[in-house]
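Rather than the whole complex, this shows some of its chains in their spots.
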Amino acid sequence: MGATQHEVWNISEILPPEERDDLDPWWDRFPWWAVMLGAVIVLFGYYTFFVESYNNAWRFIKPGIKVTVVVTLWAFLFSMIIGLIAGFGRVSRNPLLRNLSRTYVEFIRGVPTLPLLFFIAFVIVPTVAPWFGLTNKNISKEWRGIAGLALVYGGYIAEVIRGGIQSVEHGQMEAGRSLGLSYGSTMRSVILPQAIRNVLPPLANDFIAMLKDSSLLSLLAINEITQLSKLYVNVSFQPRETYVVLTFTYIVMVLALSLVLHRFERWMSRDRAGAR
Amino acid sequence: MSIISMSGVHKWFSTTVHALRGIDLEVATGEVVVIIGPSGSGKSTVLRCMNMLERPTTGTVTFDGMTLTDKGVDIDHARTEMGMVFQSFNLFPHLTVGQNVMLAQRKVRGRSKDEARNMAGQQLARVGIPEKIDAYPRQLSGGQQQRVAIARSLAMEPKMMLFDEPTSALDPEMIKEVLDVMLHLVTEGMTMVVVTHEMGFARAAADRVIFMDEGMIVEQGDPDELFDSPRNDRTKDFFDKIL
Amino acid sequence: GSSSNPTTAASSETSSTTTTAPSGDSGALPDLGGQKITIAIENAYLPFNYIDTQTNKGAGWDYSAIDEMCVRLNCTPDFVSAAWDGMIVAVSDGQYDMAADGITITPDRAKVVDFSDGYINIDQRMLVRVDESRFTSADELAANPDLRIGSQVGTTNYDTAVSLVGADRVDAFDQFGFAVQALIAGDVDAVIMDETAGQGYVGKNANDVKLMGDSLSSDQLGFIFPKGSDLVAAFNAVIAQMKADGSLASVSQKFFGDSFTITYDDIADVTYSSTTTTAAP
């Protein structure tokens, strides 16, 4: 949830050495930090699986992994939809769309996620639901939580989309227009294909950030891993065991997701390989 | 007969920068005009006002019978008749060289894939790199990239070409290969407006050299005449510095 | 009081005098026809509800009692975990058909939800560390300005703590578990909670915590329903029946342990409305 977390793990950094005097010995450039972090993870993992009190916590928390994953996936799907709409709104030539999108984005930025989740779950959803012929009862707390996360991240993703489009050099639009392509044609054939690649790394970061922020849904009593941990502490009185296991679970999930997203990114930009 | 003419063109950026202060300029069909002048004098802006990448604040631009400064004119159509080559190439990096050259042909000219590919092959041959048709821009040197950019414009079979410092982002070795392609276009009779610092090219190719300063045309004439005996003080000053 | 709340008044009458179920036997219970009832439950309030660490399923007094009630009423319980914080509002908004979480019947709450009759009478007690020696009663605790009390957000226990020592010396946690944890860790010096729940925590942590002192307050606990819910009468009827045949007592026996005996005689006639006296039949 921290500001700079948006630079989440960059797996590829592990490989190329940082820029240094090239006479430094190998052990100076070696990514010991990866080894140390790995050691911490392995240690936590050892406790989790092989020490009974920790393992009990693990068995209690485990079913929440599915909830965490499912909730994150749905929320990401919806936030992508919202983010695409608002993101295109941000760069639209229609001033109404542009200003509405911006208002939404800036509102989201001005309020912390947790109060925003409460606001969405307890104010927005009950207000909006009847418009769609739904009653409060039709909307489970899971969907409220998903709606909350999706609306919050929709705002962030809108900015990513806008940034992706605007980061394509201005010269590309000019080159397209100079060839006689219309604004829309240039957008579709020239700008968007490039924007998509620019957008993948920050989107991956938002995905990971969302996986992490799904922990806030514990406040809505959604039985994801943080909530189950709280419940387990409540009956076991073993906060140390429980939170070590919880930390381990998150770090492994974040690492796994980073790896998957990194692969996906590489695959998406495969024809960039062999650059000069 | 003039193919493009600007009259009384002023350009303000926001309310503070008066980039063009009354430009009157005609270019005849088949003519090669070179524009020179110090940095910030408005050379690029003149070029960009010709194809409406920048709208003149006041004044008119007429091209091939169309008044481009009128609202509602089909500027996309006019632009297909007016190729533009930029300092920074602006190739589309996600497309191969062939796709770069084919894109506008297909979307704007509505040519079939085969026609477009054929034309791409021809134009790439014209700029001397037919073998690069399936390479990506990043796999080419700067000089090759600029030649592809020229081929991309030529594939639309424009009536005139605009060049904005086409060689100034290039290493010295590559400058010549691009200038050679441009000289070749001159011999083919292409109408061209070229902003450049390459005086050799100006002498060899230009029918007319225009010297700009502070958003105005200060002096113009035959290249040899202008370079060897400039009349205006600012022109003299500039040549003293760069020749 | 009940004058502003006719449903509660009517249902309390039901429970004590069986006006609407004159025969008083099980055959007279309303038949809900297999209706599915969504019940909000916290799963974090020993021993009323919690997740069994062996089975990973919800368990506790609420589950056992409501399962039995639904057998008698012919309904299908659908337990949905919900945060205590916001539970009353959620029921009031109709998000759930009812909620069971050892909810103390209070006039303020009765303004937004309907209560069933009280099904148990509970004392609020202090939970302290086993080695506590600085005080022996709530008054002594209150007298020492260094000492702090923990409780849960939005509970009557919290209100009791505030009235005892003032809001500045009370920490309101998200769940009672956090409060007990804070007690064990030394962040707070006492936790005020319902005696039944206190028993539950002592049972789990007999080495760390104990109950101390007298009852601070004695209250009725009830289920809550959205205002005007038809279910109130049905549940009042079944509560009355289960009190009468002793089955409620045996459920309690199972979860509250030997040290805790409940005298239903004490509470049979005591309902929320009786505390305001005007509505008592």
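Some notes on this structure:
The first chain written gets the first letter, and so on, giving A, B and C; residue counts start at 1 in each chain.
In this text, contacts are C-beta pairs under 8 Å (C-beta built on N, C-alpha and C of every residue); 3 or more make two chains touch, one makes a residue touch a chain.
If you're wondering where the values come from, they're calculated on a predicted model, not measured in any experiment.
What you see is one copy per chain type; the file as a whole holds them as A x2, B x2, C x1.
Assume only the chains that are shown with their structure count from here on.
Using mean Cα coordinates as chain centres, the one most removed from chain C is B. Between the Cα centres of chain A and chain C there is a gap of 40 Å.
Computed from the mean C-alpha positions, the centre of chain B lies at a distance of 83 Å from the centre of chain C.
Centre-to-centre spacing of chain A and chain B amounts to 45 Å, using the average Cα coordinate of each chain.
Contact with two or more other chains is made by no residue of chain B.
Those residues of chain A that touch chain C in the shared complex are 56, 59-60, 63, 122, 126, 135-137, 139-141, 219-221, 223, 228, 230-237, 239.
Interface residues of chain A, counted against chain B in their complex, comprise 169, 171-172, 174-182, 185, 189-190, 193-194, 197, 271-272, 274-276.
Residue ranges of chain C in contact with chain A, taken from their complex: 38, 42-44, 46, 50-51, 53, 56, 80-83, 85-86, 89, 93-96, 174-178, 180-181, 184, 204-205, 208.
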